[in-house]
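The complex is shown incomplete by one protein chain, all other protein chains being positioned as in the whole.
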Amino acid sequence: MTDVKQIVNLKFTLNGKAVEVDCEAEETLAEVLRDRLNLTGTKISCEVQVCGACTVLVDGLPVSSCTLLAYEARGKNVTSIEGLAKPDGTLHPIQQAFIDEFAFQCGFCTPGMILAAKALLDENPKPSRDEIVHFMDGNICRCTGYVPIVRAIQKVAGTLESKHHK
Amino acid sequence: MMPLRRFTIDQPKSVKEAAEMLAHHGENGRLYAGGTELLLAMKHDLLRYEHLVDVKTVPDLNTISVGNNNLHIGATVTHRAVERSAEAREHCPVLVDMEHNVANVRVRATGTLGGNLCFAEPHSDPAALLLALGAHVHVAGKNGERKLNIDELIQGAYETAIAPDELMTGVDIPLAAKSRRAAYMKFQIKERPTLGLALVLDVDGGNIKSARAVVGSISPKPARSDQVDKILAGSRADVEKRLADAAQELAKVADPVDDLEGSAEYKRHLVGVFLKRAFIKALS
Partner (left out) sequence: MQQEKKKGDFRVVNHAIPRRDGRAKVTGRATYVSDVKLVGMAWAKVLRSPYPHAKIISIDTSKAAARPGVYGVLTGNDLEGINPYYGHAVKDHPLLAIGKVRYVGEPVAAVVAVDERTAFEALEFIEVKYEELKPVLTHDEAMAKDAPLLHDRVFEAGALRGFEGDTTAGKGSNICQAHHIQWGNVEEAFKNAAAVVEGEYYFPMTYAYAMEAYVAIADVNDNGVTVYSSAQHPFMVRHDLKAIFNLPVSQVRLVVPFVGGGYGSKSYTKIEPLAAACSWKFKRPVKLQLTIEEAMLTTRSDDALTWMRTAVDANGKIIARQAKILMNTGAYAENSPLVVEKSTNRCVGPYSIPNVQIDNYSFYTNTVPASSYRGFGCAQVTLPGESQIDELAAKIGKDSYEFRVMNAAKNGEEFFPKMRPFEGSLKQDLDIAAKALRWNEPAPKGRAKSIACSTSDAGAYPLTSTAIRVHADGSVTILTGSTELGQGSHTVLPQIAAEELGIPFDKVHVMSSDTAITPYDRSTGASRTTTLMGSAMIDACREAIQQMVAMAADVLKVKTEQIQVIPGGIRAGEIQLNWSQIISKYYALPDGEVIGRAYIRKAGRFAQIPVFWETVSTGVEVAIDEETGKIDVEKLVTVGDVGLAINPALAEGQDIGAATMGLGTGLYEELVYEGSQLMNGSILEYRLPRFKDTAKEIELNLVENQDGAGPYGAKGGGEGSLNSMAANIANAVARATGVRIRHAPLTPERVWRALKEQKAK
């Protein structure tokens, strides 16, 4: 192990605001967000890029912040769950749909789910069920059985058919 | 948390500089692209490096371009960029199809084609398909450039022909001829494919002039043989009858072993199932 500490002076845009923070080269984006910037909405679970709990958007694309180095954020636009609601507290339509459709239980997967859904809807505002499933397949939820999450996304897309599952 | 052990990151500005940095660090350094493989292995303490050399700061390695005979994909192009590329879709739709199903959205957004090939993880979709398509990679070092086909590049599980102070700069994939029919199909239950089957056919009406079949993920490196390809050439009706023979031969070449993905016997069986399915898909 090297004893040479490489400090990275990181400048990027976080949720629309410029930030500047010093971190070490080996720190992940999740560490910087959670520990250095105290934004704990980003959750850490599997740490191997499988579950998506740590999903944040970098230049609009979903990434696993548990493994992506913070260094990769330099000069980029980062969106975390804290950046979704409006400053006046109005929720983003996806957040509201998650509440309306009961699309979470414990809530641990939820920030990542919502950001993945945002990335999907930003590039494909009216995804089919299959497109939703394909895009979201890399986000795991152990509580809900996924069905209400698909419904929440369909609701935002305006493609939700019936009120009931039947 | 599984912390990463301490390392530094170098930012080369050219291929030559990257090669020099790698040479300088020796065993303590490694090239780093998206990090989706490398950092995981480092988290699990399977690999330890004190210095990472960021290949993404080398200009011009992240482009996709169309040449006279080839579709060129730079080494640091991400899976997602290939998936979304209009050039790739036009000139090599099977590649785009394959990329659409590699890993999950997040890995596709950061993981690179170069990183996938150079890690030589046996369960690679691109390696199998690119071998079937007859692609070449460009490798550069202090002493200039080399061109390797996929079979030469991948030596075995996690082993490539790239020297520690060399880097891959890109892949050239022969442009799709009108007569080319190709399909890539995989069977996947967990995070990586259990089996991938790539089939590239050159057809003339009802006749298959030549074929190239590759099975990936069931052996340390993607497997193919001239004999299998020979069995797969001929009139469509004849080839259909010989598909089982071809599959048997292909499974023999691949020589799968028992592991968590399944028994060798099951994998041999799957070769037959997916060769048939790929054949139908390629010709549909």
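Which chain is which? They are A and B, in the order written, and residues in each are numbered from 1.
Everything below uses one rule, namely that a contact is a pair of C-beta atoms (placed from the backbone, for glycine too) under 8 Å apart; a residue touches a chain by one contact, two chains touch by 3 or more.
Just so it is clear, the model here is predicted, and its values are computed rather than measured.
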Note: the excluded chain touches shown chains A, B
Out of A:N77, A:Q105 or A:T159, only one touches the absent chain, namely A:Q105
Of A:V50, A:L68, A:A119 or A:A157, the residue touching the omitted chain is A:V50
Absent-chain interface residues of chain B come out as 1-3, 5, 187, 189-191, 260, 262-263, 266, 269-270, 273
For chain A, residues touching the missing partner are 1, 34, 39-48, 50-51, 53, 80-82, 84-85, 91, 95-96, 98-100, 102, 104-111, 114, 129, 132-134, 136-137, 139-150, 165-166
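The criterion applied here is as follows: only the chains that are shown with their structure count from here on.
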Rounded to the nearest Å, the gap between Cα centres of chain A and chain B is 29
Residue set of chain A touching chain B in the complex reads 1-6, 8, 24-28, 31, 44, 47-50, 52, 55, 58, 61-64, 67-69, 71-72, 116, 119, 135, 137-139
The chain B residues in contact with chain A across the complex are 1-9, 28, 35-36, 39-40, 43, 48, 50-52, 80, 103-107, 109-110, 191
